[in-house]
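Note that one protein chain is taken out, while the other chains of the complex remain in position.
For chain A:
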Amino acid sequence: MKEVLMESELSILKNTVKSFVIENVIPAEQSQKGYVKEMSEIEVTSIQQKAKEAGLNALGAKKDWGGAGLPLYARTIIYEEAAQHRLGFYHPAVDGFGAELPSLLENCSPRQIAEYVIPAVSQGKGCFIALWEEHEDNQIDNLTCHAVSNGDEWIINGHKSYIQKMDQSGFGIILVNCKKENDTQKPTIFILELNDSFEKKDTVLIDVQKNYNITFNDFRIKDNRRIGKVGEGANLMKEWLAESQILLSARCLGISIKALDYAQAYAKMRITRGKTLSEFPSIRTMIANGFVNLNAARLMVHDAANKIDNGKKDGIIAAQMAKLFATETAAKIIDDCLQIHGGAGFAGDLPIERWYKEIRLARLDLLKKETIIENIARSIKL
């Protein structure tokens, strides 16, 4: 009975989010003039307020922190809906639900929770993650940014790249290798404050995503900013990675649905050589295949979310498999959708052009195919 209730609750939640996107997000997006690349802060604040009223904020954050405490599975359903608009792939509901916080923050001390986590939740802000480095974007174990112990503080040197959504964050976390006397490197997580003295430089990836590189030159950080034990950082980050992979995959489902909607509508309308595009087997195959893969991707995403929610050991690898399949599926659907639209797909009047860039990024973001394939091979002891 419990499961049935659960499903009906999820169904209500799904419809609530769908209505919210249709009634608030899409009109706000369409009210922007010209080629929409981002939403104004005023619009985002207004949407955040409405989302709060609808109970749609800080979805994954623990209830103790002021969040909704929803499990990952429920969030996959929410984000599949919330991604279904132009900016929705990397800014679901134009960030109106506030940013997702990594569950590894549960390892924070009560003082850290009070000082960083709770204020961020109440302001709808997130936590930026300084993990990847410029060239070693897939190897958590090979990071070069390091910290040396100095009394009750650590001295950090090195750089971090490709940090997303720094502007929307209340604070951040960084993974560095702590060097102890015996020279073993122990990956460890520390909290960063926005006004900490690191060099910050913004860049734009593939003409669509603003992100940051930060550099540390003998940056001193108190040991009381550490999260978890020294040496525990890599494993904690892997949990964050799995959660993020699942949420990214859920958003892939959302934009895939929208892209297929666009593809179908255009194929039925556009006439070439006396027939609608939808009558040509090449086009029918593109769209029908899209539906097959979308369904398979959704099953994988839900499976991975359930495994993580239930603490299953294979959750981490299931999340990677879901991420691989969902991003590849969305990439193919968006590519086909663009092809069906021809020049109109290459133009930014429709969101397909934006998604084409974002999905190329998503294929590399949070582990790329080659790394995941190797991890799967290892997981089956190959």
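Methods note: contacts are C-beta pairs under 8 Å (C-beta built on N, C-alpha and C of every residue); 3 or more make two chains touch, one makes a residue touch a chain; residues count from 1.
Just so we're on the same page, contacts and distances are computed from a predicted model.
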Omitted chain, identified by the protein name its UniProt record gives, among "MoxR-like ATPase", "SufD family Fe-S cluster assembly protein", "ABC transporter permease" or "(R)-benzylsuccinyl-CoA dehydrogenase": "(R)-benzylsuccinyl-CoA dehydrogenase"
Residue, one of A:Ser8, A:Gln123, A:Asn142 or A:Asn310, that touches the chain absent here: A:Asn142
Among A:Glu134, A:Asp261 or A:Asp314, the residue in touch with the chain that has been omitted: A:Glu134
Sole contact to the chain not displayed, among A:Lys62, A:Arg220, A:Lys332 or A:Lys368: A:Lys368
Interface with the unshown chain - residue positions in chain A: 34-35, 132, 134-135, 137-139, 142, 161-162, 203-207, 270-273, 280, 282-283, 338-339, 342-349, 353, 356-357, 360-361, 363-365, 368-370
